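See structure below.
Here the complex is missing one protein chain, while the rest keep their positions.
Here is subunit A:
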Amino acid sequence: MSLVSSNQWAVETRTRASSMFFVIAAVAVLIAFAAPFFLSRSGIQDLFFILTMLVLAQCWNLLAGYAGLVSVGQQAFVGFGAYAMFATVILLGLDPLVGVLAGGLMGALLAIPTGFFAFRLQGAYFAIGTWVIAEVVRLSMAQWKALGGGTGTSLPTTATRDMVGVKLVQDIFGVRSAQAVDILCYWLALILAVASVVFIYRLLRSRQGLGLAAVRDNTVAARAVGVDALRIKAAVYIIVAFITGLVGALIYVQKARISPDAAFAVTDWTAYVIFIVVIGGIGAIEGPIVGVLVLYLLQTLLADYGSWYLLALGLIGIAVMLFAPRGLWGLFTERTGIQLFPVRRILTGGTNKTNGGTNV
């Protein structure tokens, strides 16, 4: 059918708050790049932790908050990516940075068979399925004798020392190779964090992102208007596996020592990540950013309290779920209407009958 359109319509997603935020964010990223010039080694290590957890949390948020795929088995991709990196370095003798790429690719590759199983399961069964898969992958890696079997292994010191860029960083900062590796890993984590936030934001604002939102809201209706629900979810699952594999590999370049229990730890790579997303706010890009800062603060404050720390995390998590189901960011955005990463398509123009929406 054709309707005669005499109106000039326009669609706007950016808001005043978001435009301002992008300027601030760009400055913050520049400062972050310069951080090794004025921060101590432990400061850089802390930032590395924050950034890598942020990427994992953004991934889990995309998976659970947007695609409705509540996985508790993302440690499968962290560990598999890390082991792929170790294999690339130890067995193939290649640069650890090549290993990081391999980690991402192997993560994506692993997602194909695991997705094939997990996508047959719904809701809670999907969650349990992903966890079982992660355990299976962990047990398989523990059989890999060349990489230390159940006890694990270390990266040869020569491998990290000769890593691309380490010499350069050593010369710039006048530091030893171990610290240069930290700085390099930090920069890579920063690039990865910025890239993944930008990527996810662009995805959500794209046509596919709109389809994803429709599937999340009502799968039957989405299919009825021509959205390929399964394809979009599968694509998200594989992309997330790729990024998670990259991060996993990068984390273990910095750690330089791997064991199946650590690399596939459900607490480190999934429980903390879920905590970050739930605390910060699920279904919003701002959520994980807030959440990772909260986790870091709690970790610093409660570091001396051992298992009380975990208990406190659990209680805080439950309290937030009860009293602020959209997390701290959700609470803030409800009060103020401010969105830093707006995805709403606001229709403007025409006969002036449409309002401008309530976004700031």
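Rule of thumb we're sticking to: contacts are C-beta pairs under 8 Å (C-beta built on N, C-alpha and C of every residue); 3 or more make two chains touch, one makes a residue touch a chain; residues count from 1.
The rule is simple: contacts and distances are computed from a predicted model.
A chain of this complex does not appear here, and its UniProt-recorded name among "Fe-S cluster assembly protein SufD", "FMNH2-utilizing oxygenase", "Branched-chain amino acid transport system ATP-binding protein" or "3-Oxoacyl-(Acyl-carrier-protein (ACP)) synthaseIII" is "Branched-chain amino acid transport system ATP-binding protein". From the set A:46, A:95 or A:228, the residue in touch with the chain omitted from the display is A:228, counting the whole complex. On the side of subunit A, the interface with the absent chain consists of residues 1-5, 7, 9-11, 207, 210-211, 213-214, 216-218, 220-229, 344-347, 350-351, 353-358, using the contact rule stated above.
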